[in-house]
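Note that one protein chain of the assembly has been removed; the remaining protein chains are unaltered in position.
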Amino acid sequence: MKKVLEGSQAVAEAVRLAKVSVISAYPITPQTHIVEFLSEYCSDGRLSARFLRVESEHSALAALIGAASSGVRTFTATSSQGLALMHELLHWTSGARLPVVMVEVNRALAPGWNIWTDQTDSLAQRDTGWIQLYCENSQETLDTTLQAFRLAELVNLPVMVVLDAFYLSHTYEPVDVPEQELVDRFLPPYDPKFQVDTKDPCAFGSLVLPNAYMEMRHNIAMAMEEVLSQFPEIEEEFAGIFGRRYGSVEPIACDDAEIILITSGTVTSTSRQVIQDLRARGEKVGLLKVKLFRPFPSEMFRRILGPAKKVAVIDRNFSFGASGIFAQEVRAALCNLPSHPPIFGYIAGIGGRDVTTDILEDIYWQTKKNEVPGKESIWMGLQEVDHATESF
Amino acid sequence: MTEKKKIIEAIPLLVPHSYLTTESNKTGSWRFLKPRYEEKTSPCSTACPAGEDIGRIEMLTTRGLFKEAWETILRENPFPGACGRVCYHPCEKTCNREEFDKAVAIHSIERFLADNAIRNNLNPLLERNPAREQKIAVIGAGPSGLAAAYFLTLLGYTCDVFEAMPEPGGILRWGIPLYRLPPSVLQNEIARIEDHGVRIHTGKQISQRFLEDTRNNYNAIFLGCGHSRAARLNIPGEDIDGVEDGLKFLLSIRQNKNPSSNGTVAVIGGGNTAVDVARSIVRLGGKALIIYRRRRQDMPAFEQDVRMALEEGVEIKELLTPAKIIYDNKELVLTLRQMKVVGEDIRGRALVEPDGKNPDEIRVERIFKAIGEETAEPWHSPPEEGEGILSMNNSVLAYRHRGPALVFGGDLTNQTKSVVHAVASGKEAAIALDIFFREGFDAIGPTLKTCMVGNGTSPLSMEIYMGGARRSRSPHIVTYEEINTDYFQLTAKVSQPRLLIEERLRTFEEVDLKISAHLATREAGRCFNCGLCIQCENCFIFCPDMAVIRDNSSQGRHINYDYCKGCGVCVVECPRNAMVLEEESYEESSGGKSGSS
Partner (left out) sequence: MQLKVSEREYMYPGHVACPGCGAAIAMRLFMKVMGEKTIIVLPACCWSIIAGAYPQSTLQVPVIHSAFETGGAVASGVRAALDVKGDTETTVVTWAGDGGTFDIGFQALSGAVERNEDFIYVCYDNEAYMNTGIQRSSSTPYGAWTTTTPGREWKKMRKKNIVEALVAHRIPYAATANIAFPEDMMRKVQKAKEIKGARFLHIFASCPTGWRIPSEISVKIARMAVQTNIFPLYEVEGGVKYTINYTPKEYPVKEYFKLQGRFRHLIDSDLAQIQEMVNEDWELLLRKAGEHS
């Protein structure tokens, strides 16, 4: 049924439809509405789950590790500082092969306190063994969250569904909320591959010596690789029931593009407009939206970007001492192709600064003008700072 | 479902989870110290001349197993009823509990167990050796003779006991007054000895000829005749009418010829006989004065009896010796010379010599001599050293080429003249004879050493000699420091009730009254059971490695050396020092550390 929902509520609806059993979360702007909606649902019975009002994000994920180990479906949500605090346990969750689902609202990291959208927080966790899926709008958010449970429980890896702060979390959009019946057809009850059981006691997560640890990590690597083929299949099934599909990546007008822009999150929506405008002016430009970031679908990037003349990656994040993170991953995916286009890296929208159509056009023209990238990363829209007076 | 299975097969899961136990790690290989169950010897059992297994007796009593506790006594001593009353209990003086609060009242418990057996008409079940062909004659049915016959019977021999008096018992019947040992108790204990097969022939005086007479076919003769002739004072007036033999006086009381006695009576001597005479006088209505030539603390009489005598009004005059007795005007005048202490002998007894002052005189109704006894006949005295003569701790064996072997015991050979020493004699004689018959004269000495309790010149244990469980105990005597007193609480010692002094003076009824089973059990619970395992299971409770395993063995558990790390907690937490911690030896197994049992 189509409703106008706040993005946070779309998440809550997905969690409700997925019949999650244990929720544990700690409030942090801009995730708070998710937590509040879920509290309401639990309180009025729309969702019969145990909601643990833990005292920190670290404890939130710790509680879910306990709950998931005990064989129930689990969910949490967080952002920025909270995610950073969870870092140790992000590794733990994937290492323990627990299918926890998290909605991560991209928010800048402090100091200074900045509650607006920035991708550095989720991308800084790219090594933790979590599947990462980036969403562009609220419908995609709801759909992806449902798919996340299916995917996590299939490969036994935790899944992070990532949204932009405020643009998605606090903005109202029309969302088609599916019927419970249909969701049940797509997402059966959780059937754990292992759990603690007093009738069949076992110790989980003990000391592992070098003679076995490597194989366990390789096992995780293999599971991650499986996702590349399993996620499309899940999307296929989802499309069959609900009629919607997004793709691990979505190429827009890339077939004959000379320059391809790469974006993720809500910047993609703005970019769709810019591409249309440029095409109308005869520019051979394309757009590649990245949804699946972990595992990184390198093969798809090679196939789509290979023929292009230039690639411009727009990163709303930065890895200090290196470059924008999407740009790094794209360069790594392409580096062994015998010939591949140069990759231009642009940094925009850090700390919630608007990524306007002007900036995006500017990125296109800069890319077109230069044969090869002048710098590793070009920061868009930087102001001059008078350090004497600290005026911008 | 099949789709899931397909996927699982395609993506098998490898998570850190357990599917084995830790049992394959034989942590016993870590050990450099090894604990072991080893019971040891309690000091009380070595101080008891009969070597009673006191720690075990108290353990069984605490559990309410009164019959088993009583049987444990009977293995080493057929007279618990008598000893529980009249023994001077040297055991209590070595009791480790004394350093904690107060020594255990071992004698009270022994008496309780004996009385309980009498009251409930219990029949003991004791180990006995198969019948042997040798026959032994015992002269004298006193404690040593009866004990000898009893132990010899347990060892399989046939015994005939010959007693000159009309009833058996010796000093137990004729010497020890009723207020210390009621006749019913004695009756019962002698009856039990007879139940074991001992034949007692009363009214049979034995002459020296008996020793040579081979017609009787006795292979050995035990002489337990005792010292029945009073020693003489050797002073003028000794034979005047009214100057009597103390022991004969006690005998006459027991023969119900109860002479009354008013007025003051002097009792010369400081031993048990003197005290018994004095206390009997008091009960007959008279006043008793004990005249002793040394100090009160030098008196050979048992301390508890001296104390009770004083409570009952007996007066002790120390450092006085009789010089002369004359009869004057219906009274006896006793001249006393004062003595002074000039030093102490190696045992701490005063060395005295006359003071030189003018002698005193006291006027009394009667005078009793109780300065010691001697053998009634010269052939009662054991021979001195010589070929074929073996002097043991409590007896002397004389082996002759012709005729039966002779064993002298009891007061004839014991330095300390007590019932328990008499029992020790009888036991020693029995064991010595058994060794003599089986292995010959030369084997006696060495074999006796193997059935001692503890080490050094310690008492003999019949149980050890007969190969009982006590044999496996270490001779190490447990000290107070080796007891883990954390497991004991200060508890008051039982106070055995007594007749009030006024009551005592009117009657020959037993002075010490009985205690209840509850009190006996509680008192027995105070025993540390030094060196014994009482199955408290501390070792099992505290083992961090589950290496103490309960089983059906007599120990009740064993140590699993595959896993025992030798931490030693069990040994320290054993309150009774019934374990040892030794260095692990690596030579046991071939090459490398020994890990398994």
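As written, the chain order gives the labels A and B, with residue 1 at the start of each chain.
Everything that follows uses one rule, which is that a contact is a pair of C-beta atoms (placed from the backbone, for glycine too) under 8 Å apart; a residue touches a chain by one contact, two chains touch by 3 or more.
This one's a predicted model, so the numbers in the text were calculated from it and none came from an experiment.
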item	value
Residue among A:Val15, A:Ala62 or A:Ile359 that touches the chain left out of view	A:Ala62
Identified contact with the non-displayed chain, of A:Met1, A:Leu207, A:Val372 or A:Ala388	A:Leu207
Options A:Glu88, A:Glu179, A:Glu233 or A:Asp358, residue touching the unrepresented chain	A:Glu88
Contact footprint on chain A, counting only the chain that is left out	21-22, 24, 49-50, 52-56, 58-60, 62-72, 74, 88-89, 92, 196-198, 201-209, 212
Chain B, residues in touch with the chain not shown (by the definition above)	16-27, 30, 484, 486-487, 536-538, 540-547, 550, 560, 562-563, 565-569, 571-573, 581
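The criterion applied here is as follows: only the chains that are shown with their structure count from here on.
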item	value
Centre distance in Å when chain A and chain B are each reduced to the mean of their C-alpha atoms	91
Touch list for chain B against partner chain A, complex	4, 7-8, 10-19
Complex contact set, residues of chain A against chain B	96-97, 154-156, 191, 193-194, 202-206, 208, 212, 215-216, 219, 222-223, 226, 230
